[in-house]
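As you look at this complex, bear in mind that one protein chain is not there, while each of the others sits in place.
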Amino acid sequence: MNRFVLRRLLQAVPTFFGITILTFIIMRLSPSDPVSLMVAGASDISAGDLAAIRAAYGLDQPLPVQYFSWLGHVLVGDFGQSFLFKRPVIQMIGAALPNTLVLATSALLVALAVGVPLGVVAARYRGTAVDQIIRVVGVVGHAIPTFWFGLLFILVLSVDLRLFPVGGMLTIGKDPLDIGDRLAHMVGPVLALSLGGIANYSRYMRTEILEVLGQDFVRTAYAKGLRTQRVLFVHALRNALLPLITALGGLLATLVSGAVVIEQVFAWPGMGRMTYEAARSKDYPIVMAVVVISSALLLISYVIRDVAYGLADPRVRLR
Amino acid sequence: MNTRLGYVKATLSAFVLIGTACAPVAPAPVAAPTNAATGAGPTLVVAPAATTADQPKPGGRLIVGDGSDSKTLQPVISTDTSSSLVWARMYETLIDVDPKTGSPVPRLAEKFEVSPDSKTMTFTLRDGLQWSDGSAFSGDDFAFTVEAVMRSKRTVRKSIFQDIIGAKDYRDGKAESISGIKVDGKTITVQLETAFCPGLINIGGFAIIPRSVFGKYMDPKDASKNIDDAAENSAPTLAMGPFKFKEWVPNDHITLVRNDKFFGGLAYLDEWVRRVYPDANALAAALKTGEIDLGSIEAKDFDTLRAVTTLNVMEYPNNGFTYLGWNELRGGKEFFQNKAIRQALAYGLNMDLVIDKVLFGHGQKMVAHTPPTSWAYDSTGLNDYKYDPAKAEQLLDQAGFAKGADGIRQHNGQPLEFTLITNSGNTIRETLIQIAAEQYKQIGVNVTPRTEAFEALVERTDHSKDPTYGEQGGRDVDAWVSGWALGADPDAYSIWHSSQIQGGFDDTGYKNADVDKALQDGRTKCAQADRQAAYKVLNKQLNEDQPYNFGYSANNLLVASTRVQGIEPGSYSRFAQWNINKWWVKP
Partner (left out) sequence: MVVTRRTGGGSATAVSLVRGSTPIRAAGPGLWTNAAQRLGRDRLTLLAIFVLLALILLAVTADLLAEHFFQYGFTRQNLLDNYRMPETATPAFWLGSDDLGRSQVVRLLYGARISLSVGFGAALINLTIGLALGLAAGYFRGWFDDLVQFVVSTLNAIPSLFLLLIIAVLFTPGPLTLVVILGLLSWGGVTLFVRGQTLALREREFVVASRVVGGSSLRIMFSHILPNVMPLVMVLSAIDVGGLILTESALSFLGLGISPPTPSWGNMLTNASANLSRGPWLVYGPGAAILVTVLCLYLIGDGVRDALDPRLSRS
């Protein structure tokens, strides 16, 4: 088992480097220049001043040198300073990352907690009205553009019905530890973010369970005289859960990136928005750091997923 | 099969349900390029009804909504209004400008005067000025601020101070202080190398930072040291203004608390908070629910928000304008150098219709540089370029651009076509370029509208180089829509003087000797009447030459909760914050 874990971790390392190189190349390929953007509006900057600034940021070095210098710093945890904010990137990410993770994890949990049972119920009552409704809700949830849903949520539930706040993470003036307030602020974004996941998981579970139900060992269980309930939960569910773990990793990626739009609409101070604005201002250190960190997190989640899969299904480990 | 029929049925009903839940909501505008003050003018203000029965009560919190986070809280390196909105509450200036007229008024300096030759300014400080920690404020802090600007590598404000005697030497490390600034007790004397009329407002109106905090980052002998990386740029430890810094949660909010040492009368508000709402609809929704108390909105939501009983909507003139710029130094688009073409582009765009339909009447057409709110504004003799497509076509015909078979004009094989760019995310500008494209097509000009990120557009218009004319200062753009948020002083040197084509803001490459002279006069002959005459000449020429289609000046639309008292908006004070210490909230 340990060898399996180790192998998976080692496999992740080259991927990590691949990610850093890819991002680095994309950022540097872009036509405009961060230094010009930094001093945009300055009417008296001479070419010498610009060159000095560029040198100060190491932007005048050849690209490979810049890459390895940056990489070296990253590996000791130094992500440099934001060009625009002149604050350590680590500090800024440290402020924003937990907010996005809170959203993504909550959305994941909600998607699982709502999607899986819905899928099971739909499979159980296949063909009936319940099944129909669940499947429709699923598709609609998936097909609505998230920003649109977010906007509607604000308009109807926040403005018209005053049930939830409009944006932000908490109400100014309230105790930051006021859980109720924090939860109220989370409802909108988490709901918007989890819609797609609910849709996916309910469809997924429904299909998986139906497939498992069609397999021989389930027919055996029926033949033995077990009730549907027991068959469903004990046998079918357990087998259907395995591929679900596979899907988890993918969803986390979607969530982290999908959060960009949600964070914009709900004024949630997360990494998505930070990345968006950093990309617009060519704030390289932030963009590179965000991509690297979120990719690293994803890689870790994939490894965990694979390990979980390996634990659950011995056949996988042997490959 | 029939289970999936349910898909369709319930989907349709779900959609109808969602659709009917639509409620009106209001977005808010996105930033203008540089910092500024806004102007007075004919009274357009829909001010909150003052209830004389109420007495100001201390306490309470004001929450202001803005579309983006501040970049820095350091006036020296700040370039955007989202930053200045916050730091201007903490740092003070020697003089201020009257919010409605833009004329200088005392602030930290109780007296100020300019010598007859306009080369010397004298400020007399009030007594007993203190920073928020109780330490004394002195003219030396002012001198330090100028030093900090001159040696900063990221500032865009050097042009304000570089004419002070000794400033350039200090910048270059040849001196350890600026000889032209003398501090003697309460008196500050600033001497300029040349007469510089905007000097009083620009120099006297610059936010002052404390030497006691930032001095340690500088070294008189070492010109390479500056305050650009100071930690206090994001977390100021001392304040002079009505509020001082408490916390900055990035991308979320900044909290300021009352400064008990403020010289101008302690603020009633306990806290001043600025929250970020990147989505305009969300910001308007937050105004409606009372989640924020103050914010700016777009014209299209004026009516909806005015109908909300818990909100006051205030409208007042804007000291700035939105324009279409024509790049005269553009390879392949040399037709922009032809005045007749540019005039045709003024006659051929129905700006009144744009103001009516896109700004819903909340704006004024501009045909020259100075907006109506300014004291330097004089419309006599100006051509108002009333929409006249026939005249536009006539001008284009006369210029030799005949219509081809496809309806597009061309001359010697060069078609009359160009790309018109603006920044994405600004719905009004995006709409404007589409309207322009459509209307210009009617007169045979083929325009391709495009949007790009704001930062990219700024870079394009400031620093890019046209492949053909780059050496002369030509930018890599055909035509663009942008805006100017102007300063309190009507000086327009950096935008229209020919010396500003390279490295300045004369992005169109426009050059005119009369304009150059008028700009110089306006800067050096400082009697009001002289300056007015100079700007009359300037505007007459710009009106004639149309280096821009001067577009429109959109009115400021400020929305506040009815609980907030004491607001007196004026074009020269952004978000009406000039008297923030007098504001109070009804509980």
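All chains are identified by letter, namely A and B, in their written order; residue positions are counted from 1 within each chain.
The rule we apply is simple: a residue touches a chain if its C-beta (ideal position, glycine included) is under 8 Å from a C-beta of that chain, and two chains touch if they have at least 3 such contacts.
Source: prediction; values computed, not measured.
Across the entire complex, contacts from the unshown chain go to A, B. Residue-wise, the contact with the chain that is not shown comes from B:Pro449, picked out of B:Gly139, B:Pro250, B:Gly363 or B:Pro449. Although one chain is not drawn, the whole complex shows that of A:Leu29, A:Val76, A:Leu177 or A:Ala223 it is A:Leu29 that touches it. Of B:Thr101, B:Ser118, B:Asn281 or B:Thr373, it is B:Asn281 that touches the chain left out of the display. The missing chain lies against subunit A, touching residues 11-12, 14-16, 18-19, 22-23, 26-27, 29-32, 127, 139-140, 142-148, 151, 155, 200, 204, 207-208, 210-211, 214, 243, 247, 250, 253-254, 256-258, 260-261, 264, 272, 275-276, 279-280, 282, 287, 290-291, 294-295, 298-299, 302.
Against the chain not displayed here, subunit B makes contact via residues 1-2, 4-5, 7-8, 11, 15, 19, 22-27, 280-281, 300-301, 303-304, 350, 353-354, 356-358, 424-425, 427, 430-431, 434-435, 437-438, 449-453, 456.
Note that in this section only the chains that are shown with their structure count from here on.
For the pair subunit A and subunit B, the distance between mean C-alpha positions equals 38 Å. Of all residues in subunit B, those touching subunit A in their complex are 2-11, 14-15, 18, 21-23, 25, 33-34, 61, 63, 68-69, 71-72, 79, 153-156, 158-159, 162, 228-229, 233-234, 249-253, 255, 271, 273, 275-279, 281-282, 285-286, 288-289, 291, 453-456, 458-460, 462-463, 494, 500, 503-505. For subunit A in complex with subunit B, the residues that touch the partner chain are 32-33, 36-46, 49, 52-53, 56, 81, 84-87, 92, 95-96, 126-129, 131-133, 135-137, 139-140, 144, 151-152, 154-156, 158-160, 162, 165-169, 171-173, 264-267, 269-270, 273-274, 277, 280-282.
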